[in-house]
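Left out: one protein chain. Kept in place: all the others.
== chain A ==
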Amino acid sequence: MSSNMSGNRFDMTSVTTATAKPAGNPFWHDQRKRRIVGDVLSHLLLAVLAVIWVIPIVWVFLESFNKNPGPYNETFFPTEYTLDNYVKLFTDNHVLNFPRMFMHTFVISVFTCAISVFFVLCVAFCMSRMRFRFRKSFMNIVLVLGMFPGIMSVVVIYFILKSLGLTQGVGVTIALILVYSAGAGAGFYVMKGYMDTIPMSLDEAAYLDGCTRWQVFTKIIIPVCKPMLVYQALTSFLGPWLDFVMAKAIARTQDNYTVALGLYQMLSREYLNDWFARFAAAAVVISVPIAILFIIMQRFYQESMTGAVKG
């Protein structure tokens, strides 16, 4: 992230002058003082906001070590700390089996990630690099489809899966993978936008050399799209970890729960008082890898964003 600092070409030296009260003419015209006041004010603002932004995260982190397993404590931060919550989370499996949920979600996300990246790449490639009759209509149809609230069809998807016999046992895992990845092709817009910035002459040269579409796709476009590819892969990998509406409709027994469902369950009335601290621990456990993935993703994302808007 520090690489962005050096690239800062944006001069807004006096952005906060509007908030500084004009204290007579001499002060108003003194550039140096004005800048100092602006600096103090903006650093103050940033510091206050930073605290607001960090507090919930720090709170849940400390809460995960809280000795009192319930949600409501006398003080804002816990007073006694213990590692028990983490230990129990992974060993005490007969009510909510967290390790199992974790593995289940992991398997689902690996497959989802592979399938959706492939789908998105294929569709984006066709939309960006090929010209055929159905192209514009396809883009418009997808746009319109995207406006139907996804939650509306959750129930129907369950019935479709039921008629396919995918609502029991291993079927649920397959069903979740299908549900998360099958429609992925519709999310081609960002990837297409990125591919649009790759010069067409690159493809044309390759075709002249006798490359097939598939070769251009795998040997030229995919390598060039790497930043966006990583972004796409990580977002689709994260999907199953974050969704709970679909999972709730499809995984109806606790054997098939995903992590998000489990966490939601821990906060339901029956569980809350015994499980809140473990909820916090589980939140930390899944947040850490996601945060790491996110940091990787952000680097690629910014790279691709800045690449995509360069004139």
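By definition in this document, contacts are C-beta pairs under 8 Å (C-beta built on N, C-alpha and C of every residue); 3 or more make two chains touch, one makes a residue touch a chain; residues count from 1.
We adopt the following convention: contacts and distances are computed from a predicted model.
Participant: Can you match the unshown chain of the complex to its UniProt protein name from these: "NADH-quinone oxidoreductase subunit M", "Maltose/maltodextrin transport system permease protein", "Glucose-6-phosphate 1-dehydrogenase" or "MrpA C-terminal/MbhD domain-containing protein"?
Facilitator: "Maltose/maltodextrin transport system permease protein"
Participant: Touch as defined at the start, partner being the missing chain; which of A:123, A:172, A:233 or A:251 qualifies?
Facilitator: A:123
Participant: Given the full complex, what residues of chain A touch the hidden partner chain?
Facilitator: 1-2, 4-5, 7-18, 35, 38-39, 42-43, 45-46, 49-50, 52-54, 56-57, 59-60, 71-76, 119-120, 122-123, 125-126, 130-135, 142-157, 159-160, 162-163, 178-179, 181-186, 196-200, 203-204, 207-208, 212-214, 217, 238, 241-242, 244-245, 248-249, 260, 263-264, 267, 276, 279-280, 283, 286-287, 290-291, 294-295, 298, 301-302, 305-306, 308-311
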